[in-house]
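Of the protein chains in this complex, all but one are displayed in their positions.
Moving on to chain A:
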Amino acid sequence: MTTTAVQFTNVSRHYGTVKAVDDVSITIADGEFFSMLGPSGSGKTTCLRLIAGFEQPTSGSILIHGKEAAGLPPYERDVNTVFQDYALFPHMNILDNVAYGLMVKGVGKKERYKEAEAALGMVALGDFGGRTPGQMSGGQRQRVALARALVNRPRVLLLDEPLGALDLKLREQMQTELKTLQRKLGITFIYVTHDQGEALSMSDRVAVFNKGKIEQVDSPRNLYTKPATPFVADFVGTSNVIEGELAQVITGAAQAFSVRPEHIHFAQPASADHLGTQGTLIDVHYHGATSRFEIKAATGQLLAVTISNRDAEDPTLPRPGDAVALSWARQAMVPLSAGTR
């Protein structure tokens, strides 16, 4: 049986007339790697701060392991946070930083240093205890922040865009390490990010935020293959969201749907299982492994088609200015509801 780690019931956080978080309900299971994904200002970080206790909800209930958390200060919650800019104490060395949580709980010096050494070992910084935060690189500080949170053995770990300041290679490496660590420790990770690739690659489930509301909560695969709303279709990966007049022309109904650029081919629809439209190729962008073709449909809407570059030398591929026929399989289409555009 899975137990619930964090439960939001109709939680809102308003700043005057701004609804940073607007009537959000989510249930996060114990031991889950749960991501909150969305553009900046979508309410994901506010949700995290509500769990940490840095913010209090305007209305609604927040249960952390079954205990009502609304009104509790951060120091009375069994959660720890890894901050975006690490928030290491500049006047303490690394070992004291990591041992801080144990120190304020009254754990003896010998015991807490032993625990802190172990936590630093876990993030491969065993020999760095004597340094100060100023002497560490961004990636190292990030690991220290992680060790400092984990040494307290929280049941829920909150991560606020922890990899945001790192370069791409390091970020990918840390993603793998975080995922491995989470599996090993079995504690709940709640991970805030605006990077959809990061959310998809690490999470068990992802909540997509937009304008203070949740658009969809689902597994990464379902988010990508079955986006529920135009916003999710567009924000998670890239998608051709087709609605209105163009949808009417193609399917005979005004129901909006999305098609991933990699599912569209340059061809006439071959059978009744395929649909398609015509347009003019405007531009081709080279992306290394793939090329992205931009097509203007007859209605004026822009559509994208992605072709793997194994085939890019194909002389039959269209050139900018060419009239092209587009085709995709019926099962590649995902019907969309309105959402909160």
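By our rule, contacts are C-beta pairs under 8 Å (C-beta built on N, C-alpha and C of every residue); 3 or more make two chains touch, one makes a residue touch a chain; residues count from 1.
Just so it is clear, contacts and distances are computed from a predicted model.
J.: If you look up the hidden chain in UniProt, what protein name do you find among "Spermidine/putrescine ABC transporter permease", "Imelysin family protein", "Na+/H+ antiporter subunit G" or "Spore coat associated protein JA (CotJA)"?
T.: The chain we cannot see is recorded in UniProt as "Spermidine/putrescine ABC transporter permease".
J.: Could you tell me which of A:G16, A:P90 or A:P315 touches the chain that is not displayed?
T.: Selected residue, touching the omitted chain: A:P90.
J.: Tell me which residue among A:A5, A:I28 or A:A52 touches the hidden chain in the full complex.
T.: Going through A:A5, A:I28 or A:A52 one by one, A:A52 is the residue touching the chain not shown.
J.: Which residue among A:R13, A:R148, A:R171 or A:R260 touches the omitted chain?
T.: With A:R13, A:R148, A:R171 or A:R260 as choices, the missing chain is touched by A:R148.
J.: State which residues belonging to chain A touch the missing partner chain.
T.: 52-54, 73-75, 79-81, 83, 85, 87-91, 100-101, 103-105, 148-149, 152
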